Every structure is written in structure tokens, then in C-alpha cells.
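I have a structure here, written as C-alpha cells, and I will follow up with some questions on it.
The complex appears here minus one protein chain, its other protein chains still in place.
Note that the chains are named A, B and C in the order they appear, and that numbering of residues resets to 1 at the start of each chain.
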Amino acid sequence: MVSVKYFAWVRERVGMGEEDIALPASVETAGDFIDWLAARDDEFAFLNEQKLVVRVAADQQMVSLHDDIRGAAELAVFPPMTGG
Amino acid sequence: MVSVKYFAWVRERVGMGEEDIALPASVETAGDFIDWLAARDDEFAFLNEQKLVVRVAADQQMVSLHDDIRGAAELAVFPPMTGG
Amino acid sequence: MACAITVSVVGERIDPARVFDAFDTSSADDDGAIAQFCGRCRGESGRLTALEIEHYPGMAEAQISSAASNAASRWPISRITVIHRHGKVHPGETIVMVLAASRHREAALEAVQYVMDYLKTDAPFWKREWLTDGTQGPWVEAKASDDKAHKRWEQP
Partner (left out) sequence: MACAITVSVVGERIDPARVFDAFDTSSADDDGAIAQFCGRCRGESGRLTALEIEHYPGMAEAQISSAASNAASRWPISRITVIHRHGKVHPGETIVMVLAASRHREAALEAVQYVMDYLKTDAPFWKREWLTDGTQGPWVEAKASDDKAHKRWEQP
């Protein structure tokens, strides 16, 4: 099981702040993870078109869509950051 | 008569902070002014070798050695500035 | 050169004068330069009543610390402090402060600029507007100019 967190408008669109997910072995990269979420149900389908917009963190480190995320205990999906 | 001010090590070497001088009509530029001071007496002779080091202000505006200073009410000679 | 790094992410109102005073009075004799930046909530000419800042606890602190460490390895700074607010922030209130001390001005000023540019694009905070009419406004969009500002620090 991996703990998955959603922030800002991603959180609002998926309708929850976090959940625990058992990812299938076929999910190897951050891009696979987004594709898998988008296919899972209607609330997540928007991720298909937002795949190049949203950011993914694995164990609180930013990752690219092609990065391997297997073994991460915590994943997060969120919009581009607007801090500072 | 023009009021002339000296600052920092220029002030120390000439031995005074200010004086009033009647400049001859031959003194047209800031460079002429330094040359005239240097020739005036021994305390000012060091200005010959410091001519390209010291700065001149005319009526509280920085001037270059070739700038015309005729008509200025106040002249000043000082080292490169080290404020801030 | 050892650099003392202090990072905090807070939900309470920041008192910027107090933060600066604490930093200033604990400076060493040889800290000839202190640079500081304060980012404040803008009222947008009366359009906004607040910005609400969401953050990713843990990762926010980690990303800011990473920015501060990068700055400390890049410039000879003796101390750097970063404090970032989350929650609802009203116009005029401080969102972020970055302070850096160094012997000379260039290092302190550039370190502050670097950390600010990094925070804008890489620290997990998201701002949403609250409007004067009492309704929730949109999420603030990321700016291309911030990406550009970040990129200028990338080394070849």
C-alpha cells in the first residue's frame, strides 16, 4: 500500500485529500501512476488532459513522469506551485 | 571667490577642511584647478601625482578633469568614495 | 564555511519586524551585510480579502531547507533564515521572509534572490484568492516569469 496525497485544485477535483492505494505491479513510473489514476474512475479522468500540467512527488521529492516510483511509501499529485 | 572644501586624506594632507580662494582666470577646468592647487605650495604638491586619483565636485556635482568649472560657487577635492 | 540555516512554516501571523530584529541582533561582528526580502499579501486594489495558502507539510519544509542549503553552498553566507506562512493571509500580512547575512553585500543579496526564485517554483504551496464579496476566488496560476527567474540560476 502507498499513501497518496492530493493538493489544491487536484484535491478539489478528485474530492479527497489522501487515500491508501495498492498499485498494480505494472505502475513503474510517475507517468504510469497518473495514467492509472486517470483510468480508475470518472473523478480522476481529468488527469488525462492535465498529465503535463500536474506535478508528482515521491517520498516528498519532485519526480518527472519518466522517473521510477516503485517502492515509494508516499506519492503526491498537485498543480504547479505558487508559493513565496 | 570660490569656497573650496577638502575631505578625508586630502583634507589631512592639505591641513585644512576648507578655504576661500580667488582663482585666476586661467583656471578653466577641474584639471586646471588641481594643477593650480598643486603648484601653489608644498602642502598641495602631492596633487601632481594624485591628479588621476582624487575626485573633484563643482557645486556638489561630480565633474571630470576636462569639465569646465568656471562660475562654480563651491569646489571640493576628495579621495575615491568609500560609503555604503 | 558553516552556515546556520533556519527554516519554518507557520500558520500564525508573521511579525516581520520581530523576525528581522531577532536576525539582526544575533548577527556576528563580521556580518557586514544583511539582505532581506518580505513577500506580502496584496489586496489587488480592494479585490481580495485574503489569500489562502495550502501547503504540503513536511515536503514544504524540506524543499525550503534544500533551497537554503543550495544558497549556502553557492555563496559565502554565515546565516540564512526562511519563514513561510500557510493558511488565510490578509492584505498587508507577510507571506514569506528570507534573510541572509554575509561579510559582503553581493552574497547576501544574491542568496536572498536565489531562495525566493526557488520558492516560487519548487516549494509546495498553493494560493487561492478570497474575494471582497465574501466568495472563494480561483487558485492563483503559476507564472512563466517565475520559471524563467528560477532557470537563470541553473549552472551549465
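Throughout what follows, a contact is a pair of C-beta atoms (placed from the backbone, for glycine too) under 8 Å apart; a residue touches a chain by one contact, two chains touch by 3 or more.
Bear in mind that the values here come from a model prediction, so they are computed numbers and not experimental data.
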item: Neighbouring displayed chains - absent chain, whole complex; value: B, C
item: Candidate in contact with the missing chain, chosen from B:Met16, B:Ala39 or B:Met81; value: B:Met81
item: Contact residue for the chain not shown (choose from C:Ile53, C:Ala68, C:Met116 or C:Ala142); value: C:Met116
item: Interface residues of chain C (partner: the chain not displayed); value: 16-17, 20-21, 24-25, 27, 29-46, 91-92, 103, 105-106, 108-109, 112-113, 116, 149
item: Chain not shown, touching residues in chain B; value: 5, 7-9, 11, 57, 60, 62, 76, 78-84
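The rule is short, and it goes like this: only the chains that are shown with their structure count from here on.
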item: Whole-Å separation of chain centres (CA-atom averages), chain A against chain C; value: 26
item: Cα-centroid distance, chain A relative to chain B, in whole angstrom; value: 72
